[in-house]
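Left out: one protein chain. Kept in place: all the others.
Each chain carries a letter (A and B) given by its place in the written order, and its residues are counted from 1.
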Amino acid sequence: MARGDLLAGRRRVSALGWRYPPLRVAGQLLPPVGWMTLIYVAALAALFVYAFWGVDAFTGKVVHTWGLGNFREIFESAAFRGVIWRTLWIAAAVTATCAVIAFPFAYFMARLASPRVRALLFVLVLLPLWSSYLVRVYAWKVILAQDGILNWSLGKIGLPGANLGYSNTAMWLVFTYIWLPFMILPVYAALERIPHSYIEASRDLGAGGFTTLRRVVLPLTLPGVVAGSIFTFSLTLGDYITPTLVGGAGSTFIGNIVYSTGLGVSGNLPFAAAFAAIPLAIMAVYLALAKRTGAFEAL
Amino acid sequence: MTKVRARHALVLAVAAALAVPAAGAGSSSHRSSAAKVGAGEGKLTMIAWEGYLDPKWVKPFEQQSKCKVEAKYAGSSDEMVTLMRSGGGGQYDMVSASGDASLRLIYGGDVAAVDVNRVPGWKQFFKGFQNPPNNTVKGKHYGISLQWGPNTLMYNAAKVKPAPTSWSALYDPKFKGKITVPNNPIQIADAALYLSKTRPSLGIKDPYELNKAQFAATIALLKKQRPLVKKYWGLSSDEISLFKNGDATIGASWPYTTGQLQAAKVPVKEIIPKEGVTGWLDTWMLSAKAKHPNCAYAWYSYISSPKVQALQAVTWGETPVNKQACGFMNKLVKGSCAQYHANEPESYYASIKFWKTPLADCGNGKKDCMDYSQWVKSWNEVIS
Partner (left out) sequence: METRATRIGLWIWTGLVVLFLHIPIVIIVLYAFNASNVQGWPITDWTTKWFGPAIHNGEMQDALILSLKAGALATAIAMVLGTLAAFALYRAAFFGRTVVSFLFVLPIALPGIITGMALNSYFTYWHQALGLWTIVVGHATFCIVIVFNNVVARLRRLPTSLTEASMDLGADGFQTFVHITLPSISTALVSGGLLAFALSFDEVIVTTFTAGVQNTLPIWIFGNIRLGQQLPEVNVVVFLILLATIVPVTIAQRLTRESGILRTE
């Protein structure tokens, strides 16, 4: 085919996309949505159907009788309700802490740092992500242990040791540490895009620094914070390795329950599927709330 | 402009370059090897506990048998069962299952019966390990016993005085916040074993066969213990950290852990308390859909031989099932045979309550025992 024909064909497609936006959107959405639906959603649906089935108490095999028995079991148990609540509120605490820590840092990176310093900070933020989640969590074990680095340092300056090892506090600290880069980057991206003229205009209109921050910068940064929060919240919600490594006796997460009931020997896949449906529902609510704050709308 | 195009081209080229060998690698795994009767098939895929396929004994095997070993490590019995069933079964030839998983695999039809006459080492096993209930059902052998270990009571001798003699120490508020026990539903059996001696009125005969009342009493005990526990360890390296760094001073453990801690100069000691112990017994099981059965039998013969049994025992820190291994163990590490109880009278092994999957069928005609899924659910509720 001659180059002219190729160009003409391309233009025709491009014009079509311009004139009929739904067509363009559909064409763009087909590969990713197709991928997700045919591969992921199909696999998930097959798995979640199990949530409504049960197991034969005698043979341990799955029985295809529909019912809400699994969900009733979960919500009637104080222990399991506790697990859900704990997972939820630690995920929220981690998200809030990450946002608070990330914002001033990202602000500095985006607006105050010279290009060279910014480049250095960029590298410094990304570098920990390359050093293995497992090993970083393991390093925290040594830091927070009874005879670990933290207590050793506190001892050196005369303070009593903190009994942080293997506790919910330890998990909150470690999660915040691990997911911080995932919050910093989107917040930075959002801050970087704020045109300087906006700030100047705010100043011209008589707003002080803090007011500018509160009424101009923060609202404009919100999409970035929400994007980051989706990661920190959901990654914490679904994790089971950190509770295993640095959690204590009362630190079980939803993921831990799913792990111990979903795998082979216990054979109670329906129960595990029902438990796993809970983070799914929580994320649905979370995303609905995120939309309500207007973060998804064009600003 | 050109920079953008060049960058795009580079990305595409890299992706294409990686895709070609990747596609090749994918298709080769579909090539099925024709099973030859007798001769080895050249490959053996195995699911094992970490450290069970150490090059020290795998390399000589590969040279001898010309069967290349491909290992997949799993961290829990549950993972092993899932892996065995993945890909519709048949992706792995063998699995080194522990007693809490083996019965499930047998009843699930995932493993095949094994002909013990093809394994010379089997005749040298202690009687108790030739037909243990966790891998022999109705006279049929579903695997060959591998190694075992007791679940001992370990304590930091410098911080725990006087030395404990009973499992009651793990339920003693004196040690609040310093106790650690394994995070495994099968631990319920340890508590049941303790109750069988301290509250005989409950009538617990077998800690894995508990009726509703016995089970409820055991769970109540575990719930009382929960505020005293610092952490329920899932990995033995967890327990090692706990003791090394002062977070725990007493707990349930394995000889492997004690050995590692002592090598790290932590003053721990382990005892077999007066109420007795539970134990774990690992079995190499053969997949019902194994693609390389001849290599599997070659492995069986190899890993059951006294010399290799001894080597694995002292390397990993467990006890061989082959009577003849004792001498070889002492040659490798002096005193190891006695340390790991590798040459005791049969009654010693009979006294250990080895893991087995709890089933509803109590074996005494009644079918009202709690099955494993109940154990898991209750255990999760205790530790949550």
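One rule holds for everything that comes next: a contact is a pair of C-beta atoms (placed from the backbone, for glycine too) under 8 Å apart; a residue touches a chain by one contact, two chains touch by 3 or more.
Only a predicted model underlies this, so the values are computations on that prediction, with no experimental measurement involved.
*Asks:* Need the list of shown chains touched by the one chain that isn't shown.
*Replies:* Visible chains that the missing one touches: A, B.
*Asks:* Among B:Val160, B:Ala191, B:Ile240 or B:Val382, which one touches the chain that has been omitted from the display?
*Replies:* Within the whole complex, the residue contacting the unshown chain is B:Ile240.
*Asks:* Based on the whole complex, identify which of A:Val55, A:Leu185 or A:Ala249 touches the chain you can't see.
*Replies:* A:Leu185
*Asks:* Out of A:Leu124, A:Leu159, A:Leu205 or A:Leu218, point to the residue that touches the absent chain in the complete complex.
*Replies:* From the options A:Leu124, A:Leu159, A:Leu205 or A:Leu218, the contact with the absent chain belongs to A:Leu124.
*Asks:* When the complex is taken as a whole, what residues of chain B touch the one chain not shown?
*Replies:* Output for chain B: 1, 3-5, 7, 11, 14-15, 18-19, 22, 25-26, 29-30, 45, 50-51, 70-73, 75, 79, 82, 86-88, 91-92, 235-237, 240-241, 244-245, 260-261, 263-264, 266.
*Asks:* Name every residue on chain A in touch with the hidden partner chain.
*Replies:* 10-11, 13-15, 17-18, 21, 24-26, 28-29, 31-33, 35-37, 39-44, 46-47, 101, 104-105, 107-109, 111-112, 115, 119, 121-136, 138-143, 145, 147-149, 152, 177, 180-182, 185-186, 189-190, 192-197, 199, 209, 223-224, 227, 230-231, 234-235, 237-241, 254-255, 258-259, 262, 272-273, 276, 279-280, 283-284, 287-288, 291, 296-299
In this text, only the chains that are shown with their structure count from here on.
*Asks:* Whole-Å distance, chain A centre to chain B centre, using C-alpha means?
*Replies:* 35
*Asks:* Name, in rising order, each residue of chain A that touches chain B in their complex.
*Replies:* Residues of chain A touching chain B: 55, 57-60, 73, 77, 79-80, 82-83, 141-142, 145-148, 165-166, 244-245, 247-250, 252, 257, 259-261, 263-268, 271.
*Asks:* Give the list of chain B residues in touch with chain A in this complex.
*Replies:* Chain B reaches chain A through residues 76-82, 84-85, 100-101, 104, 107, 185, 226-227, 229-232, 234-235, 238, 241-242, 244-247, 357, 360-361, 367, 371-374, 376-377, 379-384.
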